[in-house]
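A protein chain is absent from this complex, but the other protein chains hold their places.
Here is chain A:
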Amino acid sequence: MGLKLQQSYHHSVTLKVNEQMGTKRGYTFIQANRAWLPKFLLLWVMVMAFLSTWIYKKMDADNKVRRKEVLSSMCDQRARMLQDQFSVSVNHVHALAILVSTFHYYKDPSAIDQETFAEYTARTAFERPLLSGVAYAERVVHSEREKFERQHGWTIKTMKREPSPIRDEYAPVIFSQETVSYIESLDMMSGEEDRENILRARATGKAVLTSPFRLLGSHHLGVVLTFPVYKSKLPPSPTEQERIEATAGYLGGAFDVESLVENLLGQLAGNQAILVNVYDITNSSDHLIMYGHQNQDGDLALLHESKLDFGDPFRKHQMICRYHQKAPTSWTALTTAFLFFVICLLVGYILYGAAIHIVKVEDDFHEMEELKVRAEAADVAKSQFLATVSHEIRTPMNGILGMLALLLDTDLSSTQRDYAQTAQVCGKALITLINEVLDRAKIEAGKLELETVPFDLRSILDDVLSLFSEKSRNKGVELAVFVSDKVPEMVMGDPGRFRQIITNLVGNSVKFTERGHIFVKVHLAENPKPMEGPKAETCLNGGSDEDALVSGARQFKTLSGYEAADERNSWDSLKHLVADEELRYDASVKMKAADEASQSVTLMVSVEDTGIGIPLIAQDRVFMPFMQADSSTSRNYGGTGIGLSITKCLVELMGGHISFISRPQVGSTFSFTTVFGRCKRASFSDTKKPNAEDLPSGFRGLKAVVVDGKPVRAAVTRYHLKRLGMLVEFANSVKIAASACGKNGSSCGSKTQPDIVLVEKDSWLSGEDGGLSLRTLDRQQNGHVLKSPKMILLATNITNAELEKAKAAGFADTTIMKPLRASMVAACLQQVLGTGKKRQPGRGMLNGSSVLGSLLCGKKILVVDDNMVNRRVAAGALKKFGAAVECAESGKAALKLLQLPHSFDACFMDIQMPEMDGFEATRRIRMMESQANEQMNGGTEEGSIRTGEWHIPILAMTADVIHATYDECLKCGMDGYVSKPFEEENLYLAVAKFFKTKPISDS
């Protein structure tokens, strides 16, 4: 039980620690211990102070040890030398003693007298440098005194030079060295020291020393050395008594210790540094000084004692050395320690400063981070707010617009009508703005995701152009698109967003252009180097003629002849592009192989206009949201200035970048690059069927002559005709065309007559002889009835009078209104050539609902919804656009209807349905399809579900437009969604992905 408790306790503790760790996450160690920092500093300083003291002490101790070692070695050296010299002298005295005993006692008569002794000792004095002098005293017993005194002729005297009193024994000096001759006849036994010495010497038979005393004469401190001299040879190991009895006399010498040591020390180095004292320590309690001053100053703390052995076992001597001066203060140690301390102090302070700084920086960082988070949150909130508000505003705005529309339907006075119309225009502008803001908010919130589906770039461009055709035509602005042949037919990307970009840019251009042209050009970004060479020339038939014609007018070689901002787009560069394409066309097989090697293709799209341009000062903020060139812009042209910023965002999302060149009053050219995926060959052929625009193939191989003085425009026309598979020749004027045809096309480079002649209105009008030439052409046609070329007039805008004139001039066949679109051209040609049913190509054909009509016309569509009313409404809406609608009231019913094979072109599916919801139904449909496809493609290796033959487009119908729902739709295999109360635009955008406009009049 206790164990368990403990365990749980441990557990809770670790938990707590973990929690703490968790809360402290993001804080560093320093940050966590910030309160401790000053204490750490203080601790550091204290530790460092302690450390430096320790260092000082250690160094000091080392010094002392070294000093002591030096002292002891010096002291020992001195002691040894002293001892050695002393013992040498003692040996000599010993030799002298033997000499005396040998020649004075063993010889009879004695061979030594005072004279001999003095001379001998004087001559051998160098052997005894330490002795001031030697003397010999004879042992005289009291009974023999008188005899002795008589023999020598003097009385025995005491040390005090008085006649000696009576004693048992005497030791009068009989021989002496000259240096100590003053002691002759003195009784050595009378001095206390000497007497003791003598007694001890004869008892031991060895050299003995006195304790130090002041020597007679020099008054130096000294000791006296005494050797006994025996009369007879002693027995081996004699007793003391025997020795005393055998004693004949005593040889003595005085050691002048003071001068001796002085002399010795003088010979040695370092004499000044140390102080030497020599003591007699026979009496351990009372040391007698032999050398040196007792009370000398010196370093009392440190001394070294060395034992001295002078050969007298009874006496003990000692040498004590000490330094003269006290140990000097060790500056090295002191400075080292101090510097160490200072350095550590500084290091500590630096660390402290750094820590403080880190703490500060981290504080700032956390603060910044928090601010950043708040800013980001605010930004997100802003975006969300914008999205919400925009959404909320849209609803009442729809009400307002609806009401205004209703109001306009009532009987109004002209003023009222004007007001109401203005209000409606404003409302529409507001809706557009709100949509744009919503878009931008979405992009900023990162909620915008791009899809990757195969799509046909050219048909999208055609669609966009058709949207603006009405406006541009009204303004008399020429609108044209040109796509390089090298751009693949199908690319993978987001068609909707690409369309949005193009629409934005073209919309801007249309808005700001009053004259001239708007030209959209697409080519590969890896633009080949401009090619010079014969090919460039061959595509311009009659090159010299063209020069002559154009130089007269001195126009710019752009689409409409107006100057454009970016010269790169003019004919000079385009012609290289075209020429290059011609070349490539020849080597198309090689090209394709190279093309398919890379996975992605980078396109360069440019939109050129000849509008008012952008003022230089405003050019650097063109892509900033809500920034327009100046405030008058919005007054004159409307708009919010958000479009370009969205465009930029979109372009960047697509992996490209956008730039522009603009010259005020000349025009602007916006260029951007995008990266699209290449379609695989397999999927290419598969997807082409349901998705690609069905351009009729009936014109393949037909010959056409384009009569146009402006090469760029001619190239654009040729581009559209080439898409229909036609062979195109150029002619600069009607005359040339006529003559070309007249000569059976020899100068056109073709052997046959052209089937169609397309004449640009400008060329027709500019040529004075236009009508005449046409007549000629007509006449010649009459000659070859079967091959009479059809005459078609191309015009941007045309007045009724002109139209009449044109009809009169021979353009009976038709007039094609620009902007050109391949499908529209095809429809007209069909009409002209009679390959299709007759249909008047009117302007009305191109407005929105008829676009939708052409999209949906004849399509068989299944509507699945459980709600009867909804079903009816949806069916009604779709039927209105010409679709054949069938309904199913549940997912199950839909599944039954969609059993393969079926003839439906699309399916609109409600999501929320009882029993089987839209998601589930879609999943099942997709499953069915994939099974069927697998069976069909069983043999072939390429049979992925997406590219399989069976894939009915399924669009979700839903009331809520939450992004998550959309994701869910895509996840279960749907192709898109429409918000439930059908709106035309919404429906169009959703449907446009799957159906291409049916230009052929199959209504």
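We adopt the following convention: a residue touches a chain if its C-beta (ideal position, glycine included) is under 8 Å from a C-beta of that chain, and two chains touch if they have at least 3 such contacts; residues count from 1.
As a working rule, contacts and distances are computed from a predicted model.
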item: Undisplayed chain, where the name is taken from the UniProt record, one of "Cell cycle control protein", "Guanine nucleotide-binding protein subunit gamma", "WD repeat-containing protein 46" or "Histidine-containing phosphotransfer protein"; value: "Histidine-containing phosphotransfer protein"
item: Candidates A:I343, A:A405 or A:L616 - the one touching the absent chain; value: A:A405
item: Omitted-chain contact residue, chosen from A:N33, A:Q77, A:N870 or A:Q931; value: A:N870
item: Contact partner of the left-out chain, one of A:N91, A:T815, A:Q912 or A:Q931; value: A:Q912
item: For chain A, the residues touching the chain missing from this view; value: 398-399, 401-403, 405-406, 409-411, 866-870, 872-873, 876-877, 879-880, 912, 914, 959, 980-983
